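The excerpt is restricted to a subset of chains, each kept in its original location.
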Amino acid sequence: MALVIQNVKLAHRIYRLTIQGSYSARMGQFFMLRCWDTYPVLSRPISVHNLTEDSVSFLYRVHGTGTWLLSALQAGDKIQLEGPFGQGFPEPQGRTALVGGGIGAAPLLLAAKEIPDASVYLGYTSVPFGLTGFHEISRNVTVKSGGTIVDAVDPSRYDTIFACGPVGMMHSLAQKTESTNAELHISVEKRMGCGIGVCNSCTVTSAGKSRKVCTDGPVFPAKEVNWNDLHRL
Amino acid sequence: MISIDCELAGVPLSNPILAASGTFGFGKPYADLYPLRKLGGIVSKGLTLNPRPGNTGTRLYETPSGIMNSIGLENPGIRAFLDSELSEMASHGTAVIVNLGGGTLREYTEGAELLTEASLKLQAAGKRAIDMIELNISCPNIKEGGLAFGVENEQAQAVVRAVRRATALPLLVKLSPGARDLKEMARMCEAEGADGLSLINTIQAMAIDIRERRSVFDRAYAGLSGPAIKPIALRMVHQVARSVSIPVVGIGGISCAEDILEFIMAGAAAVQIGTFNFINLRAGDTLAEELIQLMDREGIPSLDDIRGII
């Protein structure tokens, strides 16, 4: 049980939840959250958005029941969180770009903090959100509303690219990156039961092997994933 | 002093709460969250003789107060388990139960033999080994077509008989709620020498993705578990416990100490916690203590005082 410090609405359906406590987590890792008893059954995986000495925060989009319940939290309310889980983004090599689509921006703030000279690209279907944090950290933020952010990224200028967003966006970025030397790593989503690697529900194929999003991922090298699979999830 | 230690198929347990197969791996990640000796025992994920890749597509889906899964018995195979997992699994100070699945009779018996052999060797070396085998006769994806082993009494009988011959380890048989005649099957298992029964496995169920106009799961049906099925599981455990004299392990939707007492009153010797481990990753850390507190409030000195009183 932890205490909610703040839960602010940033845009239509978009909230930032800040929870009290001293956590350590790597960029790209996630927590399993719940603020309800047994209904719905499963906890929700949400990436770490930001960390301070005495708080952890999450940026999330209201999707269904679980995130809707999260959105009703107020300062002082209790919440359960377990984590951090997963491997997160690997050590970046050389020039690095962070590419986020919509709520995919969530894990990139921590990444931007850990890699201060990374270029940040954020795309939104309509109104941007959560930009303040990025602007505070980075001088190199490109924002695009409408259209696709992939158009703004020139992969050949980077050695490492981290991306998080809709599968379609990540796939087109991967295609664009193929002909370059940049190593693209993407953050993948799949329905999770446990979050800790015991239930085998979150498997994806990476490099021809069955891998778990929760413990082997959520970040995988774009070259190794099976895009057909990801499109189906 | 309230006592909740008990015995299952000859194996002493510190408490009647076991972690159910498929929801606990081999224990490892939970051991980082709490000391696993707080559980009476842990049941391994379903193992088969050879490794299995599991099912394609969506493997998990949420339903009202339940979840559906179609993992398809993804597992590293028994040899890999013996080589890389067993010694750690046996190091937690809690009973070790191996869940054994299979697609053919031979797969089952060879698996049982491997497990038994390895276990006896470890024991001979003075090490904790496999305390019990839980025979899962309701695997999806098997040769005989779907759940057939767990549905038809005759087919189940062949497996139970063969595995019973193949192992000297205490043997639980895990029954499927889809058995055509559950009580009859329970009696058959008893007659074939099972040391105990566990039930229920998940209930066959379906979900349709109306946008994609196809079943959510690649294999049309999947297994339902969680609080939603508890009333059904409790009824089945009650029916079976009254049909046999070997111990019965109650499984299905258990998510609090009250639920555990219900199953014990219905006749269960012990219980397993499955889906609830996902609801609360630390469930096993507190459930035994909560059970003692509840028994204290209700004036129940020991599980034997209430077992099967309904």
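As written, the chain order gives the labels A and B, with residue 1 at the start of each chain.
In this text, a residue touches a chain if its C-beta (ideal position, glycine included) is under 8 Å from a C-beta of that chain, and two chains touch if they have at least 3 such contacts.
Note that the coordinates shown come from a computational prediction; the quantities given were computed from them, not determined experimentally.
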Open item on the list: Need the per-label copy counts for the whole complex here, not just what's displayed.
Closed with: A x2, B x2
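The working rule: only the chains that are shown with their structure count from here on.
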- [ ] Mind checking the centre-to-centre distance between subunit A and subunit B? Centres are C-alpha means, answer in whole Å.
- [x] 35
Open item on the list: For a test of understanding, state which residues of subunit A touch subunit B in their complex under the given definition.
Closed with: 32, 34, 38-43, 80, 82, 191-203, 210, 215, 232-233
Open item on the list: Quick check on the complex: what are the subunit B residues that touch subunit A?
Closed with: 22-25, 29-30, 33, 45, 53-54, 57-62, 64-67, 69, 71, 74, 226-227, 255, 275, 277-282
